[in-house]
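Certain chains of the assembly are absent from this excerpt, and the rest are unmoved.
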Amino acid sequence: MLIKPEEYLERLKSSRRVVYVFGRRVEDFTSHPNIRPIINSFMETYRLALMDKYKGILTAVNEEGEEINRFLHVAKSPEDLVKRVEMMRIVNSRIGTCNYRCTGHDAINALYPVTYEIDEKYGTEYHRRFRRFLREAKRNDYAVTGAMTDVKGDRARRPSEQEDPDLYLRVVEERRNGIVVRGAKIHQSGAVAADYIIVIPTRAMRPEEAQWSVSFAVPGDSKGLIYVHQWNSYEAKFLLREEHGLDIDIGNLRYGIRGTGMVIFNDVFVPWDNVFMYGETEFTGRLIEYFSAHHRGGGAGCKAGFGDVLIGAAALAATYEGVEKAGHIRNKLAYMSYLNEKAYSTGLAAAYKGVRTASGSYIPDPLLSDVAKLAAAEGFPEMLKITADIAGGLAVTGPSELDLRNPEVGKLVKKYLKTRADVDVEDRLRVYRLIENWVASPHMVGAIQGGGPPQTQLIGILRKTDFARKMELAKRIAGIE
Amino acid sequence: MLIKPEEYLERLKSSRRVVYVFGRRVEDFTSHPNIRPIINSFMETYRLALMDKYKGILTAVNEEGEEINRFLHVAKSPEDLVKRVEMMRIVNSRIGTCNYRCTGHDAINALYPVTYEIDEKYGTEYHRRFRRFLREAKRNDYAVTGAMTDVKGDRARRPSEQEDPDLYLRVVEERRNGIVVRGAKIHQSGAVAADYIIVIPTRAMRPEEAQWSVSFAVPGDSKGLIYVHQWNSYEAKFLLREEHGLDIDIGNLRYGIRGTGMVIFNDVFVPWDNVFMYGETEFTGRLIEYFSAHHRGGGAGCKAGFGDVLIGAAALAATYEGVEKAGHIRNKLAYMSYLNEKAYSTGLAAAYKGVRTASGSYIPDPLLSDVAKLAAAEGFPEMLKITADIAGGLAVTGPSELDLRNPEVGKLVKKYLKTRADVDVEDRLRVYRLIENWVASPHMVGAIQGGGPPQTQLIGILRKTDFARKMELAKRIAGIE
């Protein structure tokens, strides 16, 4: 049930996919410099799960008593939820980027209870189907991602009001043996290298929006699936990598930044066995709530893992320059640690206060999960600012490793980047590139938008806070009857 | 083991104490308008512990299987630590001020493991003494407070360097049957109405500072103890209360603001049985660390309870004015809830990640406890600001209830303070007074300073963060060997 990273890679290599990177159809996506870091991250989740020291954290024991990767585990206790947060921190502090299996975990943990609840109400068989799918996923230790965010078109209009109804993914055809879906999901981190993608709706639907109320799983190499990789300046850097033999310049050489993109469902067929919701509009809200609770709560571990790397990088930069003992630097490092542990703590609390669903599974406390996401969305950019403050301008204005290696000018560049006698200039540059990777990269946007923009958490908190009770407490003390 | 609030009150009434309020020696301190709110808070901790709905939260079962007030309980598991945080929130959301027994809990939970550890090293009998004292405290359900903060004199000097050695509490005489101590402790919330006061040092001592390395318990009515009640504008208000029959004007009529003050140990005798440390200078640091971990972690529950009242008050003020549906008001209320739950979560996490001491007791995770305190020190003043924003100026510029009752002008005042038809003007005024009680009162200082000023937490976080490991993580990703 726990496969080796190489097994995952082999499986992927035998898979044919339609992948576009920077305007070109990619032949062998598994070896493309912009895609390969994603695969490296996935592989690390397999590798760590096999290590003794992470047994019980990166792994879990499922209902049948088998050891599985925790990313595929349905949480059956608050302790499971806590371990998931801890797993996120461990993995992400080692790869310094997205692990890509987190959304799959969240989709699994959202569908497990919701399919149960739909069946309870309608006598459908979604839960059985889903468990069968899940059993299969565990048996093969599939890399699974969850796809939620639709492209959404004009935000001032509902799905049914869009000029193009496909702007929210929907069922365009019902067949005897399944359905055909059309639409596009954006921000699909890692989907290009997933064994399976689980699709859920992007928002709570209304009764008349049945065609958009659909959830299902498809293999990553399904016919009709098209992957359009993201483009941004970091992708440009990766594109140059092989041609120029870059190493230092990359920052996070092995795992890169978050590799995400658009996944187009260009009339993809899904057999009934993999359909886990279709038309039960009133359950879409709950599905999203469960997904969000897992994703936002788990995000605390994700960002804390990033924070560990960031704090370490800032401390290294200060040390390499000889300012690590200055009072204001120490205060700033301590403050970074405060911000990091604070956001992490909210995720732990959300997990620890997790609530049982009717199916017997657990979801993190929904209010505290929103709080955890917002804490990260506020705290992480603050950490980036402090890092940018500590590290100084060279993190973005320093020369390339190619300058260092240039036979004419390389020695001079090295001479002038020297700080302490015991610090290698290349190491110094590596730290700056790692810091650039955080402070001048998509990561700030990721921290703010991942799990939904902050206003969605505020709305969630507004709904989930018991203001009536608090007003009663205030009245009692104020002497109002 | 669980006494009634009235029993505590009776016990207190039979106690003779030297108490000064606003420059005058107070005859019957239990009925003084500035002291009585303190006693009311203490009583509420007794009352709630007897309620079925709080059984297991406000109460605990001790080693002998007896049900006791949790404030006297030595935590024997992370769950105990969590319940303590929850207890704090429950109690403080009902009284809207200090419960006064929290420091006692923390002193007990600090001395229990430290006395054990001292005995382990020196073969002393502190732990046995302390357990005997504790058994007695539980048997009588004593109200116990912990006294830490010395007056400290010139902060640029150590205890032994002060012109007056008494500026840190110390042993001035050893007798056959005990010791005589001299000094003064400030910020002693509730001490005036405690059955027992436990004293611990205010800072980590050096080998040459043995006379200041002392910990002990004394009855609140010990000979030589002098209580000097605090003076501030709120105390002025309370002083006027009875003479003018104030009710609305007070804000938190029953429990008031935090009642604190100076306790002078004017050569107080302590029998050996109540001495729990004397001269073991190297253990002072750990004693303070344990105390701080409990106090700072527990403070999250304290401030969250306050926050519940504050959010409720802000929501009421908005509702009474008819603006509760405005988008920006709703966002602000949601943000307050975010701040409140965030700080609370850090306390929960500190508890949940509590660590076992050699004695078998548990302390909250020291790093996360510092984080929790700092989160409250930052978040709570922010909540005060938002409340001041939502509530508007009348919270501090409104008239007195005496103006409302004035036969000449009362009707006009009422006429002009009317808002919605269904809102009673007196209720509106009550909410404003309650809000004044928070936003224009000692509470902001309390949130920042209680548990030590923020810089002490930053220093704690600096020490407790494993920067070396984080630097390793950064090096690994950056490719530095």
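Per-chain residue numbering starts at 1, and chain names A and B are given in the order in which the chains are listed.
In this section, a contact is a pair of C-beta atoms (placed from the backbone, for glycine too) under 8 Å apart; a residue touches a chain by one contact, two chains touch by 3 or more.
Quick caveat: nothing in here was measured; it's all calculated off a predicted structure.
Enquirer: Tell me how many copies the full complex contains, given that 2 of them appear here.
Expert: 4
Simple rule for what comes next: only the chains that are shown with their structure count from here on.
Enquirer: Using mean C-alpha positions as chain centres, tell me how far subunit A is from subunit B in Å, no decimals.
Expert: 41
Enquirer: Would you tell me which residues of subunit B are touching subunit A in their complex?
Expert: Answer in residue numbers: 82, 93-96, 247-248, 251-255, 308-313, 315-316, 319, 330-331, 333-335, 337-338, 341-342, 344-346, 348-350, 352-353, 367-368, 370-372, 374-375, 427, 430-431, 433-434, 457-459, 461-462, 465, 467, 469-480.
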